[in-house]
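Quick one: the structure is below, and I'll ask about it shortly.
Other chains dropped; remaining ones untouched in position.
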Amino acid sequence: MPMKQFLSAHDVDSIDDLIDLARRHKRKPRNLEDLGYGKTIINLFFNPSLRTRISTEKAGLNLGFDVITYDASGGWNIEFETGAVMNLDTAEHVREAAGVLSQYCDILCVRSFPSLTDKEADYADRVMKSFVQYATVPVVSLESATRHPLQSLADCLTISEHSHRPRPKVVLTWAPHPRRLPQAVANSFAEWMVEWDKVDLTICNPEGFDLAPEFTAGAQVVHHQAEAFRGADFIYAKNWSSYDDYGATASLPDWIIDESKMALTNNAYFMHCLPVRRNVVVTDGVIESPRSLVLQQANNRTWAAQAVLGRMQTK
Amino acid sequence: MPMKQFLSAHDVDSIDDLIDLARRHKRKPRNLEDLGYGKTIINLFFNPSLRTRISTEKAGLNLGFDVITYDASGGWNIEFETGAVMNLDTAEHVREAAGVLSQYCDILCVRSFPSLTDKEADYADRVMKSFVQYATVPVVSLESATRHPLQSLADCLTISEHSHRPRPKVVLTWAPHPRRLPQAVANSFAEWMVEWDKVDLTICNPEGFDLAPEFTAGAQVVHHQAEAFRGADFIYAKNWSSYDDYGATASLPDWIIDESKMALTNNAYFMHCLPVRRNVVVTDGVIESPRSLVLQQANNRTWAAQAVLGRMQTK
(Lines give C-alpha, C1' and ligand atoms only; values in the text may rest on other atoms or scores of the structure.)
Protein backbone atom coordinates (compact mmCIF):
# COMPACT_ATOMS: atom_id res chain seq x y z
CA MET A 1 0.00 0.00 0.00
CA PRO A 2 1.29 3.48 -0.77
CA MET A 3 2.41 5.40 2.30
CA LYS A 4 1.44 8.97 3.13
CA GLN A 5 4.29 9.38 5.58
CA PHE A 6 7.27 7.36 6.77
CA LEU A 7 8.16 8.35 10.30
CA SER A 8 8.07 5.11 12.21
CA ALA A 9 7.36 1.39 11.99
CA HIS A 10 3.70 2.23 12.56
CA ASP A 11 3.47 3.79 9.11
CA VAL A 12 4.27 0.46 7.49
CA ASP A 13 1.63 -2.09 6.53
CA SER A 14 4.00 -5.01 6.42
CA ILE A 15 7.66 -4.80 7.31
CA ASP A 16 8.24 -8.09 5.55
CA ASP A 17 6.83 -6.73 2.31
CA LEU A 18 9.07 -3.70 2.60
CA ILE A 19 12.12 -5.86 3.26
CA ASP A 20 11.22 -7.94 0.26
CA LEU A 21 10.94 -4.85 -1.90
CA ALA A 22 14.31 -3.60 -0.66
CA ARG A 23 15.82 -6.96 -1.53
CA ARG A 24 14.47 -6.72 -5.08
CA HIS A 25 15.96 -3.23 -5.46
CA LYS A 26 19.27 -4.60 -4.22
CA ARG A 27 19.27 -7.22 -6.96
CA LYS A 28 18.14 -4.85 -9.71
CA PRO A 29 18.71 -1.23 -8.68
CA ARG A 30 17.35 0.27 -11.90
CA ASN A 31 14.35 -1.97 -12.31
CA LEU A 32 11.94 0.87 -11.54
CA GLU A 33 14.02 3.65 -13.02
CA ASP A 34 11.00 5.37 -14.58
CA LEU A 35 8.92 5.47 -11.39
CA GLY A 36 10.07 8.95 -10.40
CA TYR A 37 10.04 10.47 -13.88
CA GLY A 38 9.23 14.16 -13.72
CA LYS A 39 9.11 14.06 -9.93
CA THR A 40 11.39 15.62 -7.36
CA ILE A 41 12.61 14.55 -3.93
CA ILE A 42 13.89 17.23 -1.56
CA ASN A 43 16.21 16.12 1.22
CA LEU A 44 16.21 18.75 3.93
CA PHE A 45 18.99 18.39 6.50
CA PHE A 46 18.99 20.40 9.71
CA ASN A 47 21.93 18.26 10.86
CA PRO A 48 24.94 16.75 9.16
CA SER A 49 24.74 13.44 7.35
CA LEU A 50 26.97 11.15 5.32
CA ARG A 51 25.33 7.72 5.00
CA THR A 52 21.76 8.96 5.07
CA ARG A 53 22.37 11.70 2.57
CA ILE A 54 24.26 9.64 0.02
CA SER A 55 22.12 6.51 0.29
CA THR A 56 18.90 8.52 -0.03
CA GLU A 57 20.23 10.41 -3.03
CA LYS A 58 21.26 7.15 -4.70
CA ALA A 59 17.90 5.58 -3.92
CA GLY A 60 16.04 8.50 -5.45
CA LEU A 61 18.21 8.56 -8.55
CA ASN A 62 17.82 4.80 -9.02
CA LEU A 63 14.06 5.36 -9.13
CA GLY A 64 14.36 8.17 -11.68
CA PHE A 65 13.53 11.06 -9.36
CA ASP A 66 15.28 14.38 -9.50
CA VAL A 67 16.90 14.71 -6.09
CA ILE A 68 17.70 18.06 -4.49
CA THR A 69 19.55 18.05 -1.20
CA TYR A 70 19.33 21.19 0.91
CA ASP A 71 21.65 21.62 3.84
CA ALA A 72 19.95 23.89 6.36
CA SER A 73 22.38 23.11 9.13
CA GLY A 74 24.12 26.45 8.74
CA GLY A 75 21.30 28.29 10.49
CA TRP A 76 18.04 28.70 8.64
CA ASN A 77 16.11 29.33 11.82
CA ILE A 78 12.54 28.17 11.64
CA GLU A 79 9.71 29.24 13.92
CA PHE A 80 7.48 26.46 15.23
CA GLU A 81 5.25 28.35 17.69
CA THR A 82 1.80 29.27 16.48
CA GLY A 83 1.15 32.97 16.87
CA ALA A 84 4.77 33.89 17.48
CA VAL A 85 5.82 37.49 16.93
CA MET A 86 8.90 36.79 14.84
CA ASN A 87 11.09 39.74 15.71
CA LEU A 88 14.02 37.73 17.04
CA ASP A 89 16.09 34.89 15.57
CA THR A 90 13.61 32.97 13.46
CA ALA A 91 13.30 34.05 9.86
CA GLU A 92 10.57 31.76 8.53
CA HIS A 93 7.61 29.96 10.05
CA VAL A 94 7.33 26.23 9.45
CA ARG A 95 3.95 26.83 7.82
CA GLU A 96 5.65 28.70 5.00
CA ALA A 97 8.78 26.50 5.00
CA ALA A 98 6.76 23.31 4.62
CA GLY A 99 4.26 24.94 2.31
CA VAL A 100 6.92 26.29 0.00
CA LEU A 101 8.97 23.10 -0.15
CA SER A 102 5.77 21.21 -0.96
CA GLN A 103 5.47 23.39 -4.07
CA TYR A 104 8.87 22.18 -5.25
CA CYS A 105 8.76 18.47 -4.62
CA ASP A 106 6.73 15.29 -4.57
CA ILE A 107 8.39 13.79 -1.50
CA LEU A 108 9.90 15.81 1.33
CA CYS A 109 12.59 14.08 3.38
CA VAL A 110 13.65 15.75 6.63
CA ARG A 111 16.40 15.22 9.18
CA SER A 112 16.26 16.96 12.50
CA PHE A 113 18.09 15.90 15.65
CA PRO A 114 16.85 16.43 19.19
CA SER A 115 18.01 19.30 21.38
CA LEU A 116 18.74 16.83 24.21
CA THR A 117 17.75 19.68 26.53
CA ASP A 118 14.00 20.03 25.99
CA LYS A 119 12.61 16.53 26.52
CA GLU A 120 9.03 17.52 25.89
CA ALA A 121 9.68 19.23 22.55
CA ASP A 122 12.05 16.44 21.49
CA TYR A 123 9.61 13.66 22.31
CA ALA A 124 6.76 15.53 20.67
CA ASP A 125 9.02 15.32 17.59
CA ARG A 126 8.04 18.88 16.99
CA VAL A 127 10.16 19.59 13.92
CA MET A 128 9.18 16.46 12.04
CA LYS A 129 5.54 16.61 13.05
CA SER A 130 5.29 20.27 12.08
CA PHE A 131 6.60 19.49 8.61
CA VAL A 132 4.09 16.67 8.32
CA GLN A 133 1.32 18.98 9.46
CA TYR A 134 2.04 21.79 7.02
CA ALA A 135 3.47 19.92 4.04
CA THR A 136 1.10 18.93 1.27
CA VAL A 137 3.37 16.11 0.07
CA PRO A 138 4.42 12.93 1.87
CA VAL A 139 7.16 13.37 4.46
CA VAL A 140 9.93 10.81 5.01
CA SER A 141 12.03 10.92 8.16
CA LEU A 142 15.78 10.94 7.63
CA GLU A 143 16.07 10.75 11.44
CA SER A 144 14.01 12.74 13.85
CA ALA A 145 14.45 13.58 17.51
CA THR A 146 13.09 10.18 18.46
CA ARG A 147 13.50 7.74 15.56
CA HIS A 148 15.66 6.78 12.58
CA PRO A 149 13.31 4.53 10.61
CA LEU A 150 15.38 4.19 7.41
CA GLN A 151 18.25 2.90 9.54
CA SER A 152 15.93 0.47 11.26
CA LEU A 153 14.53 -0.84 7.99
CA ALA A 154 18.08 -1.35 6.70
CA ASP A 155 18.83 -3.19 9.94
CA CYS A 156 15.79 -5.45 9.45
CA LEU A 157 16.99 -6.23 5.93
CA THR A 158 20.50 -6.98 7.21
CA ILE A 159 19.23 -9.27 9.94
CA SER A 160 16.91 -11.03 7.50
CA GLU A 161 19.87 -11.69 5.20
CA HIS A 162 21.88 -13.28 8.02
CA SER A 163 19.23 -15.03 10.05
CA HIS A 164 19.22 -18.78 9.66
CA ARG A 165 16.89 -19.89 12.40
CA PRO A 166 13.42 -18.88 13.58
CA ARG A 167 13.24 -16.04 16.07
CA PRO A 168 16.93 -15.33 16.53
CA LYS A 169 17.96 -13.58 19.71
CA VAL A 170 18.77 -9.95 18.96
CA VAL A 171 20.46 -7.85 21.62
CA LEU A 172 20.48 -4.07 21.53
CA THR A 173 23.25 -3.05 23.87
CA TRP A 174 24.26 0.34 25.19
CA ALA A 175 27.94 1.07 24.62
CA PRO A 176 30.29 3.84 25.82
CA HIS A 177 30.79 7.11 23.97
CA PRO A 178 32.54 10.38 24.94
CA ARG A 179 29.65 12.57 23.80
CA ARG A 180 25.93 12.92 24.51
CA LEU A 181 24.00 11.19 21.77
CA PRO A 182 20.30 11.02 20.87
CA GLN A 183 18.19 7.98 21.66
CA ALA A 184 16.74 7.93 18.15
CA VAL A 185 18.61 4.98 16.66
CA ALA A 186 18.05 2.83 19.73
CA ASN A 187 14.37 3.79 20.08
CA SER A 188 13.76 3.08 16.46
CA PHE A 189 15.64 -0.21 16.41
CA ALA A 190 13.61 -1.42 19.38
CA GLU A 191 10.37 -0.27 17.81
CA TRP A 192 11.07 -2.04 14.53
CA MET A 193 12.27 -5.26 16.11
CA VAL A 194 9.12 -5.48 18.23
CA GLU A 195 6.83 -4.51 15.38
CA TRP A 196 8.54 -6.89 12.95
CA ASP A 197 7.95 -9.76 15.29
CA LYS A 198 10.52 -12.07 13.67
CA VAL A 199 13.10 -11.85 16.42
CA ASP A 200 13.34 -11.95 20.19
CA LEU A 201 14.66 -8.61 21.36
CA THR A 202 16.67 -8.08 24.52
CA ILE A 203 17.75 -4.57 25.43
CA CYS A 204 20.69 -4.19 27.70
CA ASN A 205 21.81 -0.92 29.24
CA PRO A 206 23.18 0.52 32.48
CA GLU A 207 20.75 1.49 35.23
CA GLY A 208 19.47 4.96 34.44
CA PHE A 209 19.66 4.47 30.71
CA ASP A 210 16.37 2.71 30.05
CA LEU A 211 14.77 3.89 26.85
CA ALA A 212 11.29 5.44 26.86
CA PRO A 213 8.75 2.72 27.62
CA GLU A 214 6.78 3.38 24.43
CA PHE A 215 9.66 1.88 22.45
CA THR A 216 10.62 -1.04 24.63
CA ALA A 217 7.26 -2.65 25.34
CA GLY A 218 7.55 -6.22 24.08
CA ALA A 219 11.30 -6.46 24.67
CA GLN A 220 13.17 -7.82 27.63
CA VAL A 221 15.27 -5.17 29.37
CA VAL A 222 18.30 -6.23 31.41
CA HIS A 223 21.13 -4.30 33.02
CA HIS A 224 24.04 -6.72 32.67
CA GLN A 225 25.74 -7.38 29.35
CA ALA A 226 26.85 -10.90 30.25
CA GLU A 227 23.27 -11.93 30.90
CA ALA A 228 22.07 -10.37 27.67
CA PHE A 229 24.83 -11.66 25.42
CA ARG A 230 24.39 -15.33 26.36
CA GLY A 231 22.97 -17.14 23.36
CA ALA A 232 22.61 -13.99 21.27
CA ASP A 233 22.58 -14.26 17.47
CA PHE A 234 22.94 -10.55 16.79
CA ILE A 235 24.61 -7.89 18.93
CA TYR A 236 23.53 -4.38 17.98
CA ALA A 237 25.67 -1.79 19.76
CA LYS A 238 24.76 1.84 20.23
CA ASN A 239 25.35 4.58 22.70
CA TRP A 240 22.52 6.80 23.85
CA SER A 241 22.20 9.45 26.53
CA SER A 242 19.74 9.05 29.35
CA TYR A 243 16.02 9.40 28.76
CA ASP A 244 15.13 9.66 32.45
CA ASP A 245 17.86 12.14 33.40
CA TYR A 246 17.34 13.66 30.02
CA GLY A 247 20.49 13.99 27.94
CA ALA A 248 22.88 12.90 30.69
CA THR A 249 25.69 10.53 29.88
CA ALA A 250 28.08 8.39 31.91
CA SER A 251 31.61 7.17 31.58
CA LEU A 252 31.32 3.40 31.68
CA PRO A 253 34.25 2.06 29.63
CA ASP A 254 33.51 -1.49 30.77
CA TRP A 255 30.47 -1.53 28.51
CA ILE A 256 32.71 -1.72 25.40
CA ILE A 257 31.91 -4.61 23.06
CA ASP A 258 34.98 -6.83 22.99
CA GLU A 259 35.97 -10.34 22.02
CA SER A 260 35.38 -11.78 25.48
CA LYS A 261 31.78 -10.59 25.47
CA MET A 262 31.18 -11.77 21.93
CA ALA A 263 32.47 -15.18 23.07
CA LEU A 264 29.40 -15.45 25.31
CA THR A 265 27.10 -15.34 22.29
CA ASN A 266 25.89 -17.89 19.78
CA ASN A 267 28.66 -16.78 17.40
CA ALA A 268 26.66 -13.59 17.01
CA TYR A 269 26.95 -11.07 14.26
CA PHE A 270 28.06 -7.59 15.30
CA MET A 271 26.01 -4.60 14.13
CA HIS A 272 26.36 -0.82 14.43
CA CYS A 273 24.81 1.99 12.42
CA LEU A 274 28.10 3.92 12.09
CA PRO A 275 29.95 6.17 12.51
CA VAL A 276 31.57 4.28 15.35
CA ARG A 277 34.40 5.19 17.69
CA ARG A 278 36.74 2.25 17.64
CA ASN A 279 38.11 0.96 20.91
CA VAL A 280 35.52 3.00 22.79
CA VAL A 281 32.26 1.49 21.54
CA VAL A 282 33.78 -1.67 20.10
CA THR A 283 37.24 -3.16 19.80
CA ASP A 284 39.10 -3.37 16.50
CA GLY A 285 38.96 -7.14 16.80
CA VAL A 286 35.18 -7.29 16.91
CA ILE A 287 34.44 -4.74 14.22
CA GLU A 288 37.00 -6.26 11.86
CA SER A 289 35.90 -9.84 12.42
CA PRO A 290 34.09 -11.78 9.70
CA ARG A 291 30.94 -11.60 11.86
CA SER A 292 30.83 -7.79 11.64
CA LEU A 293 27.98 -6.56 9.47
CA VAL A 294 28.59 -2.82 9.69
CA LEU A 295 29.40 -2.35 6.01
CA GLN A 296 26.45 -4.48 4.94
CA GLN A 297 24.20 -2.31 7.08
CA ALA A 298 25.54 0.81 5.37
CA ASN A 299 25.00 -0.77 1.97
CA ASN A 300 21.44 -1.73 2.86
CA ARG A 301 20.62 1.89 3.62
CA THR A 302 20.33 2.47 -0.13
CA TRP A 303 17.89 -0.36 -0.70
CA ALA A 304 15.81 0.47 2.34
CA ALA A 305 15.51 4.07 1.16
CA GLN A 306 14.66 2.91 -2.33
CA ALA A 307 11.88 0.66 -1.03
CA VAL A 308 10.41 3.50 1.02
CA LEU A 309 10.71 6.24 -1.59
CA GLY A 310 9.16 3.98 -4.19
CA ARG A 311 6.20 3.34 -1.91
CA MET A 312 5.38 6.94 -1.06
CA GLN A 313 2.06 8.15 -2.38
CA THR A 314 2.96 10.95 -4.77
CA LYS A 315 0.50 13.01 -6.74
CA MET B 1 13.74 36.48 -28.84
CA PRO B 2 16.67 34.74 -27.18
CA MET B 3 18.17 36.78 -24.35
CA LYS B 4 21.88 37.43 -23.86
CA GLN B 5 21.42 38.39 -20.23
CA PHE B 6 18.60 38.48 -17.69
CA LEU B 7 19.32 41.14 -15.12
CA SER B 8 16.25 43.34 -15.20
CA ALA B 9 12.94 43.98 -16.91
CA HIS B 10 14.85 45.90 -19.57
CA ASP B 11 16.38 42.67 -20.86
CA VAL B 12 12.95 41.33 -21.79
CA ASP B 13 11.31 41.97 -25.16
CA SER B 14 7.81 41.25 -23.97
CA ILE B 15 6.91 40.50 -20.40
CA ASP B 16 3.58 39.13 -21.55
CA ASP B 17 5.29 36.61 -23.83
CA LEU B 18 7.51 35.52 -20.97
CA ILE B 19 4.51 35.15 -18.64
CA ASP B 20 2.78 33.12 -21.30
CA LEU B 21 5.80 30.87 -21.67
CA ALA B 22 5.98 30.39 -17.89
CA ARG B 23 2.32 29.45 -17.88
CA ARG B 24 2.92 26.80 -20.53
CA HIS B 25 5.81 25.35 -18.50
CA LYS B 26 3.51 25.26 -15.48
CA ARG B 27 0.99 23.16 -17.39
CA LYS B 28 3.57 20.83 -18.93
CA PRO B 29 6.86 21.02 -17.02
CA ARG B 30 8.66 18.48 -19.20
CA ASN B 31 7.43 19.68 -22.55
CA LEU B 32 10.88 20.98 -23.53
CA GLU B 33 12.89 18.40 -21.65
CA ASP B 34 15.43 18.04 -24.46
CA LEU B 35 16.16 21.74 -24.81
CA GLY B 36 19.15 21.66 -22.46
CA TYR B 37 20.59 18.34 -23.61
CA GLY B 38 24.35 18.31 -23.24
CA LYS B 39 24.32 21.77 -21.71
CA THR B 40 25.13 22.92 -18.19
CA ILE B 41 23.77 25.63 -15.92
CA ILE B 42 25.95 26.85 -13.07
CA ASN B 43 24.21 28.53 -10.15
CA LEU B 44 26.75 30.61 -8.25
CA PHE B 45 25.59 31.79 -4.84
CA PHE B 46 27.51 34.39 -2.88
CA ASN B 47 24.60 34.50 -0.42
CA PRO B 48 22.22 31.93 1.00
CA SER B 49 19.12 30.86 -0.86
CA LEU B 50 16.26 28.42 -0.48
CA ARG B 51 13.47 29.28 -2.93
CA THR B 52 15.73 30.67 -5.61
CA ARG B 53 18.13 27.78 -5.46
CA ILE B 54 15.60 25.00 -5.52
CA SER B 55 13.26 26.57 -8.08
CA THR B 56 16.14 27.35 -10.43
CA GLU B 57 17.53 23.83 -10.11
CA LYS B 58 14.11 22.36 -10.84
CA ALA B 59 13.62 24.67 -13.79
CA GLY B 60 16.96 23.68 -15.28
CA LEU B 61 16.34 19.97 -14.77
CA ASN B 62 12.87 20.25 -16.32
CA LEU B 63 14.54 21.63 -19.43
CA GLY B 64 17.11 18.83 -19.55
CA PHE B 65 20.12 20.86 -18.46
CA ASP B 66 22.75 19.53 -16.14
CA VAL B 67 22.61 21.88 -13.15
CA ILE B 68 25.58 22.52 -10.87
CA THR B 69 25.03 24.70 -7.83
CA TYR B 70 28.10 26.25 -6.26
CA ASP B 71 27.85 27.85 -2.85
CA ALA B 72 30.55 30.51 -2.60
CA SER B 73 29.08 32.10 0.50
CA GLY B 74 31.77 30.57 2.70
CA GLY B 75 34.38 33.02 1.53
CA TRP B 76 35.74 32.68 -1.97
CA ASN B 77 36.94 36.25 -2.04
CA ILE B 78 36.91 37.74 -5.48
CA GLU B 79 38.79 40.82 -6.62
CA PHE B 80 36.82 43.29 -8.69
CA GLU B 81 39.31 46.17 -9.00
CA THR B 82 41.19 46.44 -12.27
CA GLY B 83 44.91 46.53 -11.68
CA ALA B 84 44.72 45.41 -8.06
CA VAL B 85 47.85 43.99 -6.45
CA MET B 86 46.25 40.93 -4.91
CA ASN B 87 48.42 40.39 -1.88
CA LEU B 88 45.64 40.64 0.70
CA ASP B 89 42.30 38.84 1.08
CA THR B 90 41.18 38.26 -2.48
CA ALA B 91 42.28 35.01 -4.06
CA GLU B 92 40.89 35.27 -7.59
CA HIS B 93 40.07 38.12 -9.93
CA VAL B 94 36.59 38.23 -11.41
CA ARG B 95 38.16 38.09 -14.88
CA GLU B 96 39.42 34.59 -14.18
CA ALA B 97 36.39 33.59 -12.09
CA ALA B 98 33.95 34.54 -14.82
CA GLY B 99 36.23 33.28 -17.56
CA VAL B 100 36.72 29.90 -15.93
CA LEU B 101 33.05 29.35 -15.09
CA SER B 102 32.20 30.23 -18.68
CA GLN B 103 34.34 27.26 -19.74
CA TYR B 104 32.17 24.95 -17.67
CA CYS B 105 28.66 26.09 -18.48
CA ASP B 106 26.25 27.41 -21.04
CA ILE B 107 24.32 29.68 -18.66
CA LEU B 108 25.83 31.32 -15.58
CA CYS B 109 23.37 32.26 -12.84
CA VAL B 110 24.68 34.51 -10.05
CA ARG B 111 23.35 35.72 -6.71
CA SER B 112 25.09 38.52 -4.89
CA PHE B 113 23.53 40.72 -2.22
CA PRO B 114 24.44 44.35 -1.57
CA SER B 115 26.83 45.42 1.17
CA LEU B 116 24.29 48.01 2.38
CA THR B 117 27.31 50.09 3.32
CA ASP B 118 28.78 51.14 -0.03
CA LYS B 119 25.87 52.69 -1.92
CA GLU B 120 27.89 53.47 -4.99
CA ALA B 121 29.28 49.97 -5.46
CA ASP B 122 25.91 48.42 -4.65
CA TYR B 123 24.00 50.57 -7.11
CA ALA B 124 26.63 50.04 -9.78
CA ASP B 125 25.74 46.34 -9.28
CA ARG B 126 29.43 45.72 -9.44
CA VAL B 127 29.44 41.97 -8.80
CA MET B 128 26.73 41.13 -11.29
CA LYS B 129 27.98 43.55 -13.92
CA SER B 130 31.54 42.27 -13.59
CA PHE B 131 30.38 38.72 -14.20
CA VAL B 132 28.45 39.90 -17.23
CA GLN B 133 31.49 41.76 -18.49
CA TYR B 134 33.92 38.89 -18.21
CA ALA B 135 31.70 35.87 -18.80
CA THR B 136 31.45 34.51 -22.31
CA VAL B 137 28.09 32.87 -21.66
CA PRO B 138 24.73 34.49 -20.81
CA VAL B 139 24.34 35.60 -17.19
CA VAL B 140 21.07 35.30 -15.27
CA SER B 141 20.58 37.23 -12.05
CA LEU B 142 19.43 35.19 -9.07
CA GLU B 143 19.20 38.52 -7.19
CA SER B 144 21.75 41.27 -7.36
CA ALA B 145 22.43 44.25 -5.13
CA THR B 146 19.61 46.16 -6.80
CA ARG B 147 17.15 43.71 -8.37
CA HIS B 148 15.56 40.27 -8.10
CA PRO B 149 14.10 39.80 -11.58
CA LEU B 150 13.14 36.12 -11.32
CA GLN B 151 11.05 36.99 -8.27
CA SER B 152 9.45 39.84 -10.16
CA LEU B 153 8.60 37.68 -13.15
CA ALA B 154 7.02 35.11 -10.82
CA ASP B 155 5.07 37.96 -9.24
CA CYS B 156 3.83 39.11 -12.66
CA LEU B 157 2.71 35.55 -13.39
CA THR B 158 0.94 35.34 -10.04
CA ILE B 159 -0.84 38.64 -10.55
CA SER B 160 -1.83 37.67 -14.08
CA GLU B 161 -3.38 34.47 -12.74
CA HIS B 162 -5.48 36.36 -10.20
CA SER B 163 -6.32 39.54 -12.03
CA HIS B 164 -9.88 39.72 -13.24
CA ARG B 165 -10.26 43.32 -14.32
CA PRO B 166 -8.22 45.68 -16.47
CA ARG B 167 -5.44 47.61 -14.77
CA PRO B 168 -5.88 46.36 -11.23
CA LYS B 169 -4.50 48.54 -8.47
CA VAL B 170 -1.29 47.02 -7.13
CA VAL B 171 0.22 48.43 -3.95
CA LEU B 172 3.81 47.81 -2.96
CA THR B 173 3.96 48.60 0.73
CA TRP B 174 6.90 48.89 3.08
CA ALA B 175 6.47 46.73 6.19
CA PRO B 176 8.39 46.46 9.47
CA HIS B 177 11.36 44.12 9.97
CA PRO B 178 13.94 43.80 12.75
CA ARG B 179 16.91 43.68 10.37
CA ARG B 180 18.39 45.82 7.60
CA LEU B 181 17.28 44.42 4.27
CA PRO B 182 18.26 45.17 0.67
CA GLN B 183 16.00 47.20 -1.60
CA ALA B 184 16.37 44.65 -4.41
CA VAL B 185 12.98 42.93 -4.26
CA ALA B 186 11.12 46.23 -3.96
CA ASN B 187 13.15 47.95 -6.70
CA SER B 188 12.63 45.04 -9.00
CA PHE B 189 8.92 44.68 -8.31
CA ALA B 190 8.41 48.37 -9.06
CA GLU B 191 10.49 48.16 -12.21
CA TRP B 192 8.56 45.16 -13.56
CA MET B 193 5.13 46.54 -12.69
CA VAL B 194 5.90 49.79 -14.52
CA GLU B 195 7.50 48.04 -17.49
CA TRP B 196 4.71 45.46 -17.71
CA ASP B 197 2.14 48.24 -17.96
CA LYS B 198 -0.82 46.02 -17.10
CA VAL B 199 -1.40 47.38 -13.61
CA ASP B 200 -1.53 50.68 -11.77
CA LEU B 201 1.25 50.71 -9.23
CA THR B 202 1.17 52.63 -5.97
CA ILE B 203 4.20 52.51 -3.69
CA CYS B 204 3.67 53.27 -0.07
CA ASN B 205 6.46 53.72 2.46
CA PRO B 206 7.44 55.85 5.43
CA GLU B 207 9.13 59.18 4.83
CA GLY B 208 12.84 58.55 4.33
CA PHE B 209 12.26 55.17 2.70
CA ASP B 210 11.58 56.21 -0.88
CA LEU B 211 13.17 53.84 -3.34
CA ALA B 212 15.70 55.08 -5.88
CA PRO B 213 13.88 57.23 -8.46
CA GLU B 214 15.08 55.10 -11.37
CA PHE B 215 12.78 52.30 -10.19
CA THR B 216 9.71 54.29 -9.19
CA ALA B 217 9.20 56.55 -12.18
CA GLY B 218 5.71 55.79 -13.47
CA ALA B 219 4.35 54.78 -10.06
CA GLN B 220 2.50 56.85 -7.51
CA VAL B 221 4.41 57.15 -4.23
CA VAL B 222 2.49 57.88 -1.03
CA HIS B 223 3.48 57.87 2.62
CA HIS B 224 0.30 56.68 4.31
CA GLN B 225 -0.87 53.09 4.12
CA ALA B 226 -4.58 53.91 4.51
CA GLU B 227 -4.47 56.14 1.46
CA ALA B 228 -2.62 53.52 -0.56
CA PHE B 229 -4.70 50.53 0.43
CA ARG B 230 -8.05 52.06 -0.51
CA GLY B 231 -9.40 50.22 -3.54
CA ALA B 232 -6.29 48.05 -3.92
CA ASP B 233 -6.56 44.69 -5.70
CA PHE B 234 -3.15 43.41 -4.67
CA ILE B 235 -1.09 44.26 -1.59
CA TYR B 236 2.58 43.37 -2.00
CA ALA B 237 4.40 43.71 1.33
CA LYS B 238 8.15 44.02 1.73
CA ASN B 239 10.59 45.61 4.07
CA TRP B 240 13.57 47.52 2.76
CA SER B 241 16.21 49.68 4.38
CA SER B 242 16.60 53.29 3.41
CA TYR B 243 18.06 54.28 0.06
CA ASP B 244 18.61 57.92 1.00
CA ASP B 245 20.14 57.28 4.43
CA TYR B 246 21.73 54.24 2.91
CA GLY B 247 21.06 51.01 4.77
CA ALA B 248 19.31 52.65 7.75
CA THR B 249 16.20 51.06 9.13
CA ALA B 250 13.46 52.20 11.49
CA SER B 251 11.22 50.58 14.06
CA LEU B 252 7.70 51.32 12.81
CA PRO B 253 5.52 48.46 14.06
CA ASP B 254 2.37 50.28 12.97
CA TRP B 255 3.25 49.52 9.36
CA ILE B 256 2.36 45.84 9.84
CA ILE B 257 -0.17 44.47 7.34
CA ASP B 258 -3.22 43.43 9.35
CA GLU B 259 -6.88 42.65 8.80
CA SER B 260 -8.04 46.20 9.45
CA LYS B 261 -5.80 47.53 6.69
CA MET B 262 -6.77 44.75 4.29
CA ALA B 263 -10.40 45.71 4.98
CA LEU B 264 -9.71 49.05 3.27
CA THR B 265 -8.92 47.28 -0.01
CA ASN B 266 -11.02 45.93 -2.81
CA ASN B 267 -10.83 42.45 -1.23
CA ALA B 268 -7.16 42.49 -2.23
CA TYR B 269 -4.86 39.53 -2.52
CA PHE B 270 -1.88 39.54 -0.17
CA MET B 271 1.58 38.91 -1.63
CA HIS B 272 5.07 38.52 -0.18
CA CYS B 273 8.22 36.98 -1.64
CA LEU B 274 9.06 35.03 1.56
CA PRO B 275 10.66 34.32 3.92
CA VAL B 276 8.37 36.46 6.04
CA ARG B 277 8.38 37.26 9.74
CA ARG B 278 4.86 36.65 10.93
CA ASN B 279 3.24 39.19 13.20
CA VAL B 280 5.99 41.66 12.36
CA VAL B 281 5.54 42.10 8.61
CA VAL B 282 2.04 40.63 8.42
CA THR B 283 -0.43 39.11 10.86
CA ASP B 284 -1.22 35.41 10.94
CA GLY B 285 -4.77 36.26 9.92
CA VAL B 286 -3.76 37.96 6.69
CA ILE B 287 -1.10 35.49 5.56
CA GLU B 288 -3.36 32.52 6.31
CA SER B 289 -6.43 34.00 4.66
CA PRO B 290 -7.75 32.57 1.37
CA ARG B 291 -6.61 35.80 -0.31
CA SER B 292 -2.95 35.11 0.54
CA LEU B 293 -0.91 34.20 -2.55
CA VAL B 294 2.47 33.61 -0.92
CA LEU B 295 2.65 29.90 -1.72
CA GLN B 296 1.50 30.45 -5.28
CA GLN B 297 4.27 33.02 -5.67
CA ALA B 298 6.82 30.49 -4.45
CA ASN B 299 5.45 27.89 -6.83
CA ASN B 300 5.63 30.31 -9.73
CA ARG B 301 9.35 30.83 -9.13
CA THR B 302 9.95 27.51 -10.87
CA TRP B 303 7.98 28.41 -13.99
CA ALA B 304 9.43 31.89 -14.19
CA ALA B 305 12.93 30.45 -14.00
CA GLN B 306 12.07 27.83 -16.58
CA ALA B 307 10.76 30.49 -18.99
CA VAL B 308 13.93 32.53 -18.57
CA LEU B 309 16.44 29.69 -18.74
CA GLY B 310 14.72 28.32 -21.82
CA ARG B 311 15.03 31.69 -23.53
CA MET B 312 18.72 32.29 -22.87
CA GLN B 313 20.87 32.34 -25.98
CA THR B 314 23.24 29.42 -25.52
CA LYS B 315 25.92 28.40 -27.95
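First chain written, first letter: the chains are A and B, and each begins at residue 1.
Heads up, the rule we're going with is that a contact is a pair of C-beta atoms (placed from the backbone, for glycine too) under 8 Å apart; a residue touches a chain by one contact, two chains touch by 3 or more.
Since the structure is predicted, the reported quantities are computational estimates derived from the model, not experimental observations.
Every chain here is the same sequence and 2 are shown, so how many copies does the full assembly contain in this file?
3
Here, only the chains that are shown with their structure count from here on.
Once bound in the complex, which stretches of chain A touch chain B?
38, 40, 42, 66, 68, 70, 72, 74, 76, 79, 82-88, 90-93, 95-97, 99-101, 103-104
For the complex, which residues does chain B have touching chain A?
29-30, 48, 50-51, 53-55, 57-58, 61, 178, 274-280, 284, 287-288, 294-295, 298-299, 302
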